[in-house]
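This report refers to the structure that appears directly beneath it.
The complex appears here minus one protein chain, its other protein chains still in place.
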Amino acid sequence: MANLKINAMGLEFKNPVLTASGTYGFGEEFSEIYDVSILGGICSKGLTLNGRSGNTGIRLWETPMGLMNSIGLQNPGVDSFIHQELPRMKSYNTIIAANLGGHCDEDYYEGIYKLNETDVDLIELNISCPNVKSGGMAFGIKSAVAYDIVSKLRKICKKPLMVKLSPNAENISEMSIACEAAGADGISLINTVQALAIDIKKRKAVFDNIYAGLSGPCVKPIALRMVRDAAKSVKIPVCGLGGIMSAEDVVEFIMAGATLVQIGTGNFIKPDIAVDIINGLSEYMDREGIKSLDEIRGII
Amino acid sequence: MANLKINAMGLEFKNPVLTASGTYGFGEEFSEIYDVSILGGICSKGLTLNGRSGNTGIRLWETPMGLMNSIGLQNPGVDSFIHQELPRMKSYNTIIAANLGGHCDEDYYEGIYKLNETDVDLIELNISCPNVKSGGMAFGIKSAVAYDIVSKLRKICKKPLMVKLSPNAENISEMSIACEAAGADGISLINTVQALAIDIKKRKAVFDNIYAGLSGPCVKPIALRMVRDAAKSVKIPVCGLGGIMSAEDVVEFIMAGATLVQIGTGNFIKPDIAVDIINGLSEYMDREGIKSLDEIRGII
Amino acid sequence: MKVVKSKIIKNEKVSKNIYRLSCEFAGIIKPGQFFMLKTLDNSYLLPRPISVHDLCENKVVFLYRTEGKGTTKISTLRENDEIQLFGPLGNGFDIDNLSGKTAVVGGGIGIAPLLYLVKVLGKNADVFLGFKDEENSYVVNEFKKYADRTIVVTEDGSMGEKGFVTDFISYKEYGTVLTCGPEIMMNKIINNCMENNVKCYVSLERRMACGMGVCLGCTVETKNGNKRACKDGPVFSSDELVRGE
Partner (left out) sequence: MKVVKSKIIKNEKVSKNIYRLSCEFAGIIKPGQFFMLKTLDNSYLLPRPISVHDLCENKVVFLYRTEGKGTTKISTLRENDEIQLFGPLGNGFDIDNLSGKTAVVGGGIGIAPLLYLVKVLGKNADVFLGFKDEENSYVVNEFKKYADRTIVVTEDGSMGEKGFVTDFISYKEYGTVLTCGPEIMMNKIINNCMENNVKCYVSLERRMACGMGVCLGCTVETKNGNKRACKDGPVFSSDELVRGE
């Protein structure tokens, strides 16, 4: 049988398939449906230093083969995560990544200090949040801003650090290079694409925040392009995501250069989709006589 | 009945609905299906100074609610357009825009000089083509590069000039402002989104050029966001497009700030879609008691 | 709670825009719980939340109104076609802690979850059903099978009483009111219950993506902070809700 193991960022993953932040909670609900220890890893809901109650108004909107969301990082805060969620998550016997967001440097520092002292395996740094100091522009738009925050955090972070890039970045290749230069152990992409929906009956934007993030199958062709751009630009591992719904989609991301992948919106469409995908990947490899995913990684 | 007339860029459009470059040929084929004089305008297939035979390999690929294309600007060249196509197009009794692309400044200059001497109504400047001098990076990525070429062309161009922006631009607001500052009479957006498709059976990119352009309903939420960004940044009229499939979609673009709109991929899905959309728009206005689209333009 | 491909036993139109769908299913379900339904094609993306209307041996029944893409697509399914069911989901009505006599009040398609509720409650509940008119009424006789008293109210009086269903309930008689229907109806009931010191539970609707509590998209603002309609609800005690919603 095919060997799905992946060594990356100093960690051993059972297989390349993780679940994406914000689409999997802290794993508890899914553990009632299937054995989540089959996963390569779980990325926690996006955490902020202090808890947040998230955005007002409508938070979800369906688009053609896409989902727009404006959850607004509702989360219990890093402390609560460490005490209420992490112990159970660690019992799942898979790689646990804490997805950490922040609105200023200090938020990130304190979050990292706290996570340093836990047995979380990996920190996924979400740099898509609006940066209060840069006038609300996200950390993840300009490479120089990202370089600055990532290199500062790299110095204090005792865990492997994977930086999650926004597709709204001005230049994905430059951004990837900046993160690598700043010492990131890996990068993941894409986060959601900034988008707008309008309710013409109400003559208003659907979301109170006006813009929201687009995900799902509709963004896959864009995500694949960006993953290839990133993978061609850096040597650190790239974790690819955006619209993955099948094992074949995973293979595409790997051919585009991804070492790992994440399933996001797909978890909503068929809640046990990760099981199908992991099994499907292993069947694909057997069928195609592929012994290791290294054989097809980055061949495009 | 609702008044759909739009005055913009010194031209009077019967209604705000144009057809998009590359999806309508030069109008001839559609004139066999319906009376194309009902349109607000027609944007010609993208022209280059000299004709081009376009890209090799597969040129079309369907994605979830999207279409990827890599036609490679196959076109007969500006001269042939002027002599073979324009006279017939002008007989359609609607605004005729020549969509002009180029790979270096000189291509654009010569194209404009030639079009200056014709009775074409409008020039839509496609700045998404790779710019040979800037090492293949498109004119439409960096605002400064766009500013440079648009201001040069503005000086020699005797026709209203609408610059067509790429969604791959680093920053849509900056880009819009740059085009306005350079003297553009209007901007249109979005062109196709750079994307990747992989044929996992062949273990190859689907397209010989690897990347291709994504269009259709899947990009609409992204296009809407960019149109709003642009419309909030400039005073010149914005022509919005990307995934329009219905009169309701048009209303969304207008609420996001568009003065005009274009139908692209929709022309393939239902070849007489423009008829439905123009009628639907007028019915919508009557139903909602809207006398002029000014009442709802840019209200988001 | 599980994800299954289920075979459709029947999908019949019962009234204008209203369909009843029976699917193979074996399992325990609490009244007020729901499933996420998805056709197997890709004509829409997210599964749609639909309440359990009835549960019989080896089959679950849904009653739904065609609203948009998803429900319209579901309405085209026929016998032996398959559908993806995910559930049962949500808390359901807390029927073990009812005190006094119970009123069950439904308006329009909001009656969907109430049939199974009434069936399980047995003869202990009075049922109030509100519709626009006779043409837009459905499954009334099903309720009559299970409930002692079924009061039907239509806005134009074309069936049963004339007026709004909320005006035909003698609130004081009841220990608890359980309700599902348009927000405006439920708000009126909540107000009346408060005035009369009657316990009131409402089943709420929110846009949902996951249906299982992970996406945090279906927020209900409560006095104890944000709750998830799908997991902490859809049934909430009216005491808990932050009003003015």
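In order of appearance the chains are A, B and C, and numbering begins at 1 in each one.
In this text, contacts are C-beta pairs under 8 Å (C-beta built on N, C-alpha and C of every residue); 3 or more make two chains touch, one makes a residue touch a chain.
Since we're looking at a predicted model, the values are computed, not measured.
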Wait, the hidden chain, what does it touch out of the ones we have here? B, C
Among C:Ser43, C:Asn58 or C:Ser237, which residue is in contact with the omitted chain in the full complex? C:Ser43
Taking the entire complex into account, which one of B:Leu67, B:Leu86 or B:Cys239 touches the absent chain? B:Leu67
Positions on subunit B contacted by the hidden chain, ascending: 22-25, 29-30, 32-33, 45, 53-54, 58-62, 65-67, 69, 71, 74, 216-217, 265, 267-272
For subunit C, residues touching the missing partner are 41-44, 69, 73
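The definition used in the following text is that only the chains that are shown with their structure count from here on.
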Chain adjacency by touch: line, ring, star, complete or other shape? line
Compare the CA centroid of subunit C with every other chain's and tell me the farthest one. B
Based only on mean CA positions, could you tell me how far subunit A sits from subunit B in angstrom? 34
Residue numbers of subunit C (touch at least two other chains): 42
For subunit B, residues contacting two or more additional chains: 64
